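With one protein chain held back, the other chains of the complex are shown just where they sit.
The block that comes next holds chain A.
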């Protein structure tokens, strides 16, 4: 984190640099690239950094008929291209998706405790995954694994139920929607526990999924989530300025020409789609969606036009590094990545809170 200096000055001395988002964005993009490179360099089989870069360049120019000599050969090339690269890319996509969704949820609910799992996405995905792990006779539908598919559908069903219930009960009133989310999540989580306890043989696999994992990442997973994340991410980034307007309250947003209900629905749908896609391929990875937006706010201030793109980049870098730690610490065994995100994220966040309190 080399970008802490400009954004963290006290309120009275807040410099004009705070208003420029390019330095922070460039820094975050650089951090993401470095994290991605570190992610492919480090592992049970260390790969020489130079040769890794050459190999990647070679593959990049190959479609255009070019070639760069001196890359990795044989097993090492396979480890890089078939194991590490898809895993690292998937980690960055999942982290980016969860973080930008978390920032968006916190924005629409004007609630700093909101995270992407708030409206039942996690509970729905958990129920879906548990049901198919326990009972499904097939392992996949076409090229798509049955567990990601069920988790994706479950997450969308969970959020859909919460939105439907919240709308019926309270229109576009956000506290009602939050409570609807709590009710739906509790119900689905209870259902998940029920199915899980009835099928104790599958406990290990179910827990493995619930804790979040990127260990079996394949290119097909990357291809699976990419379209959803691109669409959702684009929509959310475009909504940044509108979310800044929504932040002043529904009445005032209306008086400024914005439709609060409509905007909220668009943002929630986009964020939920990103969350469902992320959850489908990685399970329930906690903390990223909650904490990354807060870290970002401390760097660039409260404007969503800046927080959303920064969350995307920082979230991606954060999860790649967390996955790296998960692979390395107990090598050759792996920690569940959800454990790592909380283990690194919580103290880091506590430190930020502490530093913030001392500044005031």
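Basically, a residue touches a chain if its C-beta (ideal position, glycine included) is under 8 Å from a C-beta of that chain, and two chains touch if they have at least 3 such contacts; residues count from 1.
The criterion applied here is as follows: contacts and distances are computed from a predicted model.
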> Any idea which of "Iron complex transport system ATP-binding protein", "Cytochrome c", "Insulinase family protein" or "Sodium symporter small subunit domain-containing protein" UniProt assigns to the chain that's been left out?
Replying inline: "Iron complex transport system ATP-binding protein"
>> With the missing chain put back, one of A:25, A:68 or A:245 would touch it. Which one?
In response: A:245
> In the full complex, which residues of chain A touch the absent chain?
Replying inline: 11-12, 14-16, 18-19, 110, 238, 241-242, 244-245, 247-252, 254-259, 297, 301-303
